[in-house]
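Note that this complex is displayed minus one protein chain, with the remaining chains in position.
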Amino acid sequence: MSGAAAPLRNDEALVDAIVDEREALEKTWNDPPGFLGWLMSTNHKRVGKRFITTAFVFFILGGILAVLMRVQLARPENNFLGPDLYNQIFTMHGTTMMFLFAVPMMEAMAVYLVPLMVGTRSIAFPRLNAFGYWVYLFGGTMIYVAFILNVGPDAGWFSYVPLSGPDYSPGKRVDFWAQLITFTEVSALVVSTELITTIFKLRAPGMSLNRIPLYVWSILVTSFMIFFAMPTVALASVSLMMDRLVGTHFFNPAEGGDPILWQHLFWFFGHPEVYIIFIPATGFVSTIIPTFVRRPAFGYTALVLSLISTGFIGFGLWVHHMFAVGLPRMGESFFTAATMMIVIPSGIQIFCWIATIWGGRPIFKTPFIFVLGFFFTFVLGGMTGVMQASIPVDLQVHDTYFVVAHFHYVLIGGSVFPLFGALYYWMPKFTGRMLSERLGKINFWLMFIGFNLTFFPMHQLGLKGMTRRVYTYPAEMGWADMNLAATAGGVLLTLGVLVFIINFFRSVRSGELAGDNPWNAGTLEWATSSPPPVYNFLRLPTVAGRDTLWTQPDDQPEVVGLRSDVRQVLVTKMLDAEPDHIEEFPTPTIWPLLAALATTLLFIASIFTPWAVVWGSIPVAVALIGWFWPRKRQADERPPEDIKEKVGEEKAIRLMEETP
Amino acid sequence: MSIIATKLCAHRSSIFCCLLLAACCSLLSGCAGVQSAVDPAGPQAGSISGLWWLMLYTLSAVFVIVICFVLVAAFRRRRPLSGESADGPDTRPEAEQERRMSRTVIAGVALTILILFVLLVSSYLTGRKIYSAGYSAQGALMIEVTGHQWWWDVRYNDPSPSRMVTTANEIHIPVGRAVVFRLTSADVIHSFWIPNLHGKMDLIPGHYTNIWIKADRAGTYRGQCAEFCGYQHAHMAFTVVVEPEEQYRAWYESQLRSAPQPSTPQQARGQEVFLSSPCIMCHRVQGTDAGGRAGPDLTHIGTRPTLGAGTVENTRGNLAGWVIDPQKIKPGIRMPPNNLEPQDLQALLDYLQSLK
Partner (left out) sequence: MKGLRRITTALIFVALGLSLFACDREARKFRVEPSASKRSPAQPMSDLQPGPKLPPNEGKDARSQYSKDEYEENAYALAEGKRLFNLYNCSGCHSQGGGGMGPPLMDDKWLYGGSPEQIYTTILAGRPNGMPSFRGKLPDFQVWQLAAYVRSLSGQVPKDAAPSRADHLQGKKPENRKEPEQMKQQ
């Protein structure tokens, strides 16, 4: 597999040909040199790493805000933060974690991993991918600059009208929030488009739908959910901005609008949102478990069907956020049933994972330990979720710390623990170096104990009547001790994240070299070097079964016939991944960055004047014209049969290279 | 099982057990309180808390079983950390074991569905019990509550307008009588919640929502706004006094009366200060020229247990601080600070405290 090992039984000409081909591919796929080239990059791994880093920075910022809140709540009637600042901070915390960390992080991992896992050279629409990243970065920067300038949103990450409306949120604070939604919306939509296309059309030959790695399935389902969920929140936030800026009446009851409309639109997005965050995490779990118990996942079909049904049912639950609104009880009952129903696919997944572990022989490496932590926290969060599906119980615990506990158990427990497991798992692929196992375990225990200490007491606080989003509470309520415990837990949790950061920098500097496949895992991203070359694979692999690297025969053919002097990518058919045609991919360019800047200009200016939508569209149009300016492209009209034919021939080269 | 237990402890996973124990203990104890969802003082909260305990026990059992399975699965055949790379993957699992696992998973799913169904039905039944009207329109007490940023306007409806009572941040209800709350908001969305009596109901501008409760245990409970409503969401509470019918009637009659006339010169001076200062712009004192409706009705402020919607106790010192600088106690609130001369302030306090 590795090109470094010198073949003994060699054919000089063939080896030279391989070296030449590597160089040619390198030259073709590399970004232009220099800072400008860095800005122009469209390589999915480079963009993916930026995406992951940026999302992690936002995770840290959101975490700092959380610590500030915990300090404020550590004692009753505390004066550390006033109500104005506290409201901005909790709004920023929720907004950051949901829009700037969780969704982008899950997409970022997919941007890096999916093309490797399906065995192709690039993500589909690489320029769009770069554009998506820049828009996300500018949006996130905008909201933080606004926050520092004391224009931070303060109406909650859910921004219920009329509180977030023109009458009760003066100034531009909420407008920045609403515009941030537009930014992340654009970014999420373009990235999910790329991922769907990559998964459907760029898979390695032979990777039929029933052989797609479970992680890739989870990303496919997530991307479709983003597709259907995000537009509603964009609609809602644009309506809100119009209410605030030009005086429309979408949410004004006196003129025929309705504040409840906002809640429907928001939660129609908001509930699928949590599954958009959770489903990729199940993909991490489904990938990590088989590797560390050394056997294929149990119940592949059941797992995939669970993911898909979660994707569908996830859209039928939103009213359970609105049980206290006073909607007709009969209608609400259906949402109780739907909410309980979604436990079934989650349960199937849990059972299949347990069966996988049961049937294998686990090795307790850090990623696996994070997955075990995931079971504990996520199942607990799931149980409290079932309780809240019931209308009567929900009416008591709704908007209390019980809910805060619940969703941190499912979001941190269900997504962040698998995410950290995934970072420990794939970091060797990203950087080529292993993370320390010892620090990894310290990291896990700090996070696990800290997490439970922070959030477990909140269940009881909620039952004892502590409502959410309060900046302080009276001393005589008896909530102080548990709040203090939660703050202490928050400190441990922070230390855990700090250990991860230390571990990362230690590893980058002096970590053990990883090699191609340090975990001896079965998916295709481990078939190339760590970190992967810009072109991903010297020869695109072909696939004969699930867990490709574990099951493929030694003489598994590879794809030949793609030119190495232009960016050619093999497009395959959607269902069975038969080679279809060759597509030439675009080269790096500065236009996505310029288009993102123009878009940012339009979005930010339209916070202040509606005319920005008119005049701001001119730079956007210019950037798009530059972006899509026709370029000379050599059509490769070889019929797909031609490529397919050559698949067999390549056997020889591969064998030659590998034989010791 | 004991082998597993030893293994668990050996691997520091005893933390799981400890947490589980701590979890159970802390949930089962010490939830009594004046604002507690699991210390019911009425049939609705009682039904809900019954359902809650049913769910807690069932789901705790499920949780423990699932986690046991996870731990047993993880620890029963673990490999040593070293030398794992030599181990090839087991790509051809034993068919018999796979079948056994399939059967177990299917059984697990079936059990899950069964448990969910039981919980679903009990949830429906509880829902029906707490919502279906268990009162007659004549016998029930009708109270209209309007949410304001950050206080509660409470009006007791009565067929004859002269017998309607207006108060604020304080609700008295008789034991054993159904009370229907008609809720709306004057500004943003709030949520009405008396945990010891019932779940929440939102107050939404432009809508009326209804909730009915019944209390069968006398006592003083605390309610709080549960929907984020701005700067002082944290300090938007109210007191619910559940008392026997006679006491309730006596209280109601006292609330019907206008404010007493000042009985001392100091109080008279206080009334003058009140009527000639910004107080009069927002507050109402029945029987005087003060008729503002923007702030809480102060006709019987002397009897209220708290100031600022449950923010501080109603003492003379707190009242003085409240009048002079409410922004210190409740920043962002709509009441402006009042720059009064000391003697005027003392007179005003005397007057306000005499409003009983």
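Lettered A and B in written order, each chain numbered from 1.
As a convention for this text, contacts are C-beta pairs under 8 Å (C-beta built on N, C-alpha and C of every residue); 3 or more make two chains touch, one makes a residue touch a chain.
Since the structure is predicted, the reported quantities are computational estimates derived from the model, not experimental observations.
> Of the residues B:Gly147, B:Pro205 or B:Gly223, I need the one that contacts the missing chain.
Reading the full complex, the residue touching the unseen chain is B:Pro205.
> Out of A:Glu255, A:Glu476, A:Asp565 or A:Glu578, which is the one that touches the chain we can't see?
Residue touching the absent chain, from the options given: A:Glu255.
> Return the single residue from B:Gln97, B:Gln261 or B:Ser276 that touches the missing chain.
If we include the chain that is not displayed, B:Ser276 is the one touching it.
> Pick out which of A:Leu36, A:Leu149, A:Ala475 or A:Ala621 touches the chain that's been left out of the picture.
Here the residue in touch with the unshown chain is A:Leu149.
> Which residues does chain B use to touch the chain missing from this display?
187, 205, 231, 276-278, 280-282, 294, 325, 327-328, 331-334, 336-339
> Pick out the residues on chain A that sit against the missing chain.
82, 84, 145, 148-151, 162, 165-168, 170-173, 243-247, 249, 252-255, 505, 509, 608-609
Everything below uses one rule, namely that only the chains that are shown with their structure count from here on.
> Can you check the complex and tell me which residues of chain B touch chain A?
Touching chain A: residues 12, 15-16, 19, 22-23, 26-27, 30-31, 33, 35-38, 45, 47-49, 51-52, 55-56, 59-60, 62-63, 66-67, 69-70, 72-74, 76-79, 81, 84-85, 87-91, 93, 97-98, 101-102, 104-105, 108-109, 112-113, 116, 119-120, 123-124, 126-127, 130-131, 149, 187-189, 191, 193, 195, 198-202, 204-207, 209-210, 222, 224-235, 310-311, 331-332 of chain B.
> Going by the contact rule at the top, pick out the chain A residues touching chain B in the complex.
82-84, 87, 155-156, 160, 162-163, 167-168, 253-254, 258-260, 290, 294-296, 298-299, 302, 324-326, 329, 333, 336-337, 340-341, 343-344, 347-348, 350-352, 354-355, 357-365, 372, 375-376, 379-380, 383-384, 386-387, 389-400, 437, 445, 448-449, 452, 456-457, 459-460, 462-465, 467-474, 477-478, 518, 520, 522, 547, 550-551
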